[in-house]
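Up next, chain A:
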Amino acid sequence: MNKEYLRDEMLRMSGVNPKKCMKCGKCSATCPAYDEMEYHPHQFVSMVEKGDIEPLMKSESLYRCLTCFACVDRCPRGVEPAKLIEAVRLSVIRQQGANRLKADDVPAKLDDDMPQQAIVSAFRKYSK
Partner candidate 1 sequence: MQRIGVFVCWCGSNIAGTVDVQAVSEALKNEPGVVYSTNYQYMCSQAGQDMIKNAVKEHNLTGIVVCSCSPRMHEATFRKTAAAAGLNPYMVEIANIREQCSWVHKEMPIGTEKAIILGKAAIAKVNLNTPLIPGESPVTKRALVIGGGIAGIQTALDIADAGFPVDIVEKQPTIGGKMAQLDKTFPTLDCAACILTPKMVDVAQNDKIRIFSYSEVAEVGGFVGNFDVKIKRRARYVKEDVCTGCGACVEKCPMKKVPNEFNLGMDNRTAIYIPFAQAVPKVATIDPNHCNMLKNGKCGLCAKVCAAGAIDYKQQDEIIEEKYGAIVVATGFNPISMDKFDEYAYNQSKDVITSLEFERLTNAAGPTAGKLLRPSDHKHPHTIVFVQCVGSRCAACAEKGKEYCSKICCMYTAKHAMLTRDKYPDTEVYVFYIDVRTPGKNFDEFYRRAVEEYGVHYIKGMVGKVVPEGDKLKVQASDLLDNKQLHIDADLVVLAAAIEPDKSARPLATMLTASMDTNDFFTEAHPKLRPVESPTAGVFLSGTCQGPKDIPETVSQAGAAASKVIGLLAKDKLTGNPCVANSDELMCNGCSSCQRVCPYGAISYIDKEFRMPDRTTKIRRVASVNPAVCQGCGACTVACPSGAMDLKGFANEQIMAEVDAICK
Partner candidate 2 sequence: MQMKEYKPLIVAFCCNWCSYAGADLAGNNRLNYPADVKIIRVPCSCRVNPMFILRAFQKGADGVIICGCHPGDCHYTSGNYYTRRRMAALFSMLDFLGIERERTRVEWVSAAEGAKFAATMNDFAEKVAALGENKRLEDLRCKK
């Protein structure tokens, strides 16, 4: 896919300007899911800026982001990396047949105490 197109699409969806990044790495320093991620928040910012988005789309990292907004709040430049991750993730699951979580898979993952909130949130994050 065309790099510029993909990048512009991500920027439009997220409303993020990755050029504001000063590459301090505080987003990745603050990320609670860092060790579970192949690409880290600061890499999302720099790779999206370069249009290097396809590797991100294929990465499991998309589903490890907890949407806790710590990177958004602590970024000294107001870059908001979580919004970029969300944009890339959405652009994947919006593709046909790309749902990560299917209704049939849910029962196996449930336990008695799991709140509804967990299920609906996971659906929002993993499926379209």
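Per the selection procedure, all candidates are chains of the complex that A comes from, given by their letters.
In this text, contacts are C-beta pairs under 8 Å (C-beta built on N, C-alpha and C of every residue); 3 or more make two chains touch, one makes a residue touch a chain; residues count from 1.
Quick caveat: nothing in here was measured; it's all calculated off a predicted structure.
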Complex member in contact with chain A (any copy), out of 1 or 2: 1
Residue ranges of chain A in contact with candidate 1 within the complex: 20, 22-31, 34-35, 40, 42-43, 70, 74-78
